[in-house]
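Before I ask anything, let me first share the structure, which is written out below as structure tokens.
Heads up, one of the protein chains got dropped from this complex, but the rest are sitting where they should.
Let's turn to subunit A:
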Amino acid sequence: MKPNKYMNPYMAGFLLGLVLLGTIYVTGRGLGASGAIKRVVVTSVVEVAPQHSANTPFIKSYHEEHPGGPLKDWLVWEVIGVVIGSFFSGVISNRVGIKLERGPNITNSTRIIAAIIGGALFGLGSQLGRGCTSGAALSGMAVMSFGGIITMIAIFGSAYSFAYLFRKLWLK
């Protein structure tokens, strides 16, 4: 079966905006993603290497400030929801399936390595920026946060300035 077409971007954006607005109205805060990854990762590190974590101030203080494990965390549940919502959307639009998407000129392993490196940079950057595209940029824009909006400008500005260097990853 052929995958269905994507939704009109403005329509999708409007719906996403309503989801964000509803979230702010109910909870007083916006959406996020990197925070959930952080929560899971830190908890895992603490579980796997308790001795080491006790000696790493950042992990120690974060863990102490967020007691109760990942399943008590708002963002973790939100990301579980993202998985369900995305999967559901994929199912109704025939887009589910094991797949690796890459530019035409690179191998599968290059793509995987690039994805891991990109992820690592994003993970690191989102800690410095106190949030990623969703938590800092999008939610920040909705509440007119200065920090959120300059983070957004930095993300997209930097991506544009590096785009030429990495064009081989994506273009013919």
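Going forward, contacts are C-beta pairs under 8 Å (C-beta built on N, C-alpha and C of every residue); 3 or more make two chains touch, one makes a residue touch a chain; residues count from 1.
Convention: contacts and distances are computed from a predicted model.
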Options "Membrane protein", "ABC transporter substrate-binding protein", "histidine kinase" or "Fused response regulator/phosphatase": UniProt name of the undisplayed chain: "Membrane protein"
Where the missing chain touches subunit A, by residue: 6-7, 9-10, 12-35, 37-38, 40-42, 45, 56-59, 62, 72, 74-90, 93, 95-102, 111-112, 114-163, 165-167, 169-171
